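Left out: one protein chain. Kept in place: all the others.
Then we have chain A:
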């Protein structure tokens, strides 16, 4: 079964090779009970890339990051960072990560927790520099358990960038931030990427992926659905839903299925439901067939539905 639209072929990563893959997943599977969270995932990230891991909730983004960081073991397949195990790469200070589920030590000040993380890093930056880059110098004396959600998120960011990492992993990093902090955050991230760091972030906002990433991985049901530039993904996910009713006798299944740009076709009695990559052209073609569609509706698909459309298209191609 074909599950990906494009897969970068994996160059065999030599031990400790920095020019090879930063991250390499090969046929990685992880289930929780009956739920298959990651399903035969293979991918390679290259040095200096800024990569968005895009997918609806429950697509397996967080599970993928957990496996990538060695927080959970894979059921099968191999996960390598810089040609070594995730734990070795983290212990060597090559990876900084900011997780949604990453808690903070309570009853200590912001400066204390940042200083601890700097002390734990093999190549730390000065504490004051880390504080100011994360925009938390002004709250450095506050107790961690007295912070707002957005402030906590910035502290987590400070912990992820306490030292000289080669890979930065962020799980929905802007959750809980206001627009200004969001912009400031991504400005900092771009600066990190410009210094040659590899940045991988999970998000369910297509716009965020579009604005920041130079490569987008689309995940759905634990599988890699698409791998390309933001523009390519946007074109795919930009599908629209078309629905209309036809009078009896007008339904010509073969002609309808042959309409241009269709990604899905469904019919219940008189009602026809289509998904199209170019709704204007498709609707035009419906009229060109000499049909008179009633109750015509054209609507955009949310990201989630667009993903479902993509998955169904993939499965239809495969069968």
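Some points to look at:
One rule holds for everything that comes next: a contact is a pair of C-beta atoms (placed from the backbone, for glycine too) under 8 Å apart; a residue touches a chain by one contact, two chains touch by 3 or more; residues count from 1.
Everything below uses one rule, namely that contacts and distances are computed from a predicted model.
The complex appears with one chain absent; UniProt names that chain "ABC transporter" among the candidates "Trehalose/maltose transport system permease protein", "ABC transporter", "FtsW/RodA/SpoVE family cell cycle protein" or "2-oxoglutarate ferredoxin oxidoreductase subunit delta". Only one residue in the set A:57, A:101 or A:180 touches the chain that does not appear here, and it is A:101. Shown as candidates are A:121, A:154 or A:204; the residue that touches the absent chain is A:121.
Of the candidate positions A:69, A:213 or A:226, contact with the hidden chain is made by A:69.
One of A:90, A:189 or A:217 touches the chain omitted from the figure, and that residue is A:90.
Seen across the whole complex, the unshown chain contacts chain A at 66, 69-73, 87, 90-93, 95-97, 99, 101-108, 112, 116-117, 119-122, 156, 159-160.
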